[in-house]
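A single structure is presented below for examination.
Yeah, one chain of the complex is gone here, protein chain that is, but the others are all in their spots.
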Amino acid sequence: MGEKTLMKGAEVIAEAAMRAGCMAFFGYPITPQNEVPEYFSRQMPKLGRVFLQAGSEVAAINMVYGAACTGTRVITTSSSPGISLMQEGFSYIANSDVPCVVVNAMRGGPGLGDIAPAQADYFQAVKGGGHGDYHSIVIAPYTLQEEADLMFDAFDLADKYRIMVVVLVDGLMGQMMEPVEFKEWVDVKKFKTPDWATVGQRDRDHRNIITSLEILAEGLEKMNFHLQEKYKIIEKNEVRFEEYKMDDAEYAITAFGTIARIAKTVVNMARDEGIKLGLIRPITLWPFPTKLIEKRAEQLKFFFDSELNAGQMLEDVKLAVNGRKPVYFYGKLGGIVPSAEDIYAEFKKHIKGDR
Amino acid sequence: MKTVYKKPEPITNRPTTYCPGCPHGIAHRLVAELLEEMNLTSETVIVWPVGCSVFGYYFIGTDAVEAAHGRACAMATGMKRTHPESFVITYQGDGDLASIGIAETVHAAVRGEKITVVYVNNGNYGMTGGQMAPTTLIGQKTTTSPYGRDPKLTGFPMHVPEMLATLEATAYIARASLDSPQHIIQAKKFLKKAFNAQVNGIGFSLVEMISSCPTNWKMTPVAAMERIRNEVLPVFPIGEFKVAEGVE
Partner (left out) sequence: MEKKVLVNEERCKSCGLCVAVCPKHVLKISEKLNSKGYHPVELFDNENCISCGFCYLICPDASIIEIRRPEPVKR
C-alpha cells in the first residue's frame, strides 16, 4: 500500500482481481482486452491458482459457472462479441444464485464492428441480455484507480448476494496507462467452501443441487420471486454514484465510464464561463441511481446525457426524470470518442434555447 | 441366502421420470453401483445435461449441477480445475454431447480434463420428441427426417469415441451397449476403467452407452433392445478405443 504503479488498464483489472482473491480465470482472447488474460496467464500459476484458455466464450462462461458452483472466486474477461456469446451462461448463473465477476471491455458494434472504445453494450449488461427476468450488478469505473478499487467490491458483492457482477469498461480504459495504488492482498487462506457449494457432499448433512430448472410454473414463480426480492435489496443498498459540482447546478451532464471522465472537463469549461453545470456519474449502472436523478430533476433546467452509443443509459435517465425536465442527448457511434469541446458545443446548443 | 445383487445406495427412492423400459435408468444404476463400490459417492459431483436425464439429480443422490444444453464438459472443467479433489462426472445424451456440445467435449478431451463422461446415445433427441441427432442411422425416420436420414443431406452417424481416441490426452475411451445383461455387465467394466482413469489422475475418460428410446422409436422396450442388436451395433461397434497406461 502507499506505492503507485504505472500500469495499463487491462493489467490493472487482472492485478486487482488477483489481489481481491480471484482464484480462477477462464476466458478466450479478444481485442481490446487481451492483456488481461495474458497477465493472468503469467501470474496465476505463480500463485498456484487456475488460468485456463477456453475453446470459446461459450465454454469459458460455462467453466466460470462450474467454478462458481464450487464457491470459488472466479472471473472471465472479454469484449462485446465474446460477451454476446456468453449470454446463455449469464442467464443460467442468474437463476442458480452463484457468484462470479465478468469484465466487458466494450468495443464498437454491432456485429464484428471494430476494436475502438464504445459503450453500446449498456442495454445488454443492464437490461438482461440473456433470457428471463434477471439482473447482474453492473459497475462502471471511470479511472484506473477506481477500476483497481472496484474489482475488490465486485468480488465482495458477488459473494454477498450470490450474483454475477459485470465490470463494464471500454477499450480506452483497457489501453490507457495511469498510476494506480492497489489495496492489500486478500488472505485467500481464510476462504471457506460455502455450505451451498457443489464439491461432493462429504461431511455435510445434506447434498447440494445447483440448478436453474424448475418445471412446475408455481415453483419457477417462487424462484423468480426469490430473485426479485434479492434485486430489491440490492437496489436499496448498493446504488453508487458520484456527483461533481451539483450543489448549485442548473444543468447536469449524465455520463458513465470514459465519457464521464471527459464530462468533468466539460463541467469545468462551463463553470469557467459562469454556466452552472454539474455531473452525475452513475458508478453502478444497475442498480441505477434513479432516486438521485429524480431528486435532482427538481433543481435542474435540463439534463444532458452523453454516451458512446445511440442513447442507452439515456432511457434510464428519462425514466427517472419522468418527463419533468427535458433530457437531451449527445452520442458518438462506432468507436469514436468525442472531445470535451465537442460535448461542450453540443451542450451549449440547448442552453441557447433555454435562456 | 446370499445377496448377489442389490439396488445401490446412491439410487434415490424417487421413481424416475423416464418412459417404461428406457435404458437411461440402467446407465444411472451402473454409475450408482460404481460410486458405491469405489467409495466415491461423497466426493462426487454430477453435471446433468439438458435432455431426458435433465432431472437425473433426483435419481442419483450426489451433489449435482444442471448444465446448459451441451455445456456439461465446460462446467465440469470449471469444477474440477478449482476443486481437483472432487470426483466429477458428466452425464450427457447424444444431442447434448455430439451436436450442440461437441466443441466443449472435444476440447475437454484435448486438454485431458480429469473428468468422466457418461455418454448415452439413443440415436435421437428423446426429450424434444425424437428429432434427428448426429447419431441417427442412415435411413432412420425421425420427426425431422421423416423420409429417413439421407447421407447426401445430413451425412453419416457420428462416432464420438473413435474421434476422441485420436487425441493424446484422453485416458480411457470406450463404447458399450445397454441392450442385454451381458452387455450391461461389460458396460460396467468399461465404466469402472473410466472412473479409474479419473481416480488415478490419468486424464479424460468417456464411455458411450448405446441406448434405446422406445417411445420415439415407437417400439416396445423389448423390440427396441432387439433393434440395438440388429441395427445399431453393426454401425456402432462395442469396444475399447483408448486405454492409456495406468488406467487398469
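Each chain carries a letter (A and B) given by its place in the written order, and its residues are counted from 1.
Operating definition for what follows: contacts are C-beta pairs under 8 Å (C-beta built on N, C-alpha and C of every residue); 3 or more make two chains touch, one makes a residue touch a chain.
For clarity, every value in this text was computed on a predicted model and none was experimentally measured.
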Displayed chains contacting the withheld chain: B
Contacting the left-out chain in the complete assembly, out of B:T166, B:S180 or B:N230: B:S180
Missing-chain contacts mapped onto chain B: 1-8, 11, 15-16, 18-26, 29, 180-181, 184-185, 214, 220-222, 225
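Just so we're on the same page, only the chains that are shown with their structure count from here on.
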Intercentroid distance (Cα basis), chain B paired with chain A, Å: 39
Of all residues in chain A, those that touch chain B in their complex: 23-24, 26, 50, 52, 54-56, 58-60, 62-70, 72, 74, 88-89, 92, 96, 198-202, 207-213, 215
Partner chain A, residues of chain B touching it in the complex: 41-45, 47-48, 54-55, 57, 61-68, 71, 74-83, 85-87, 103-104, 106-107, 111
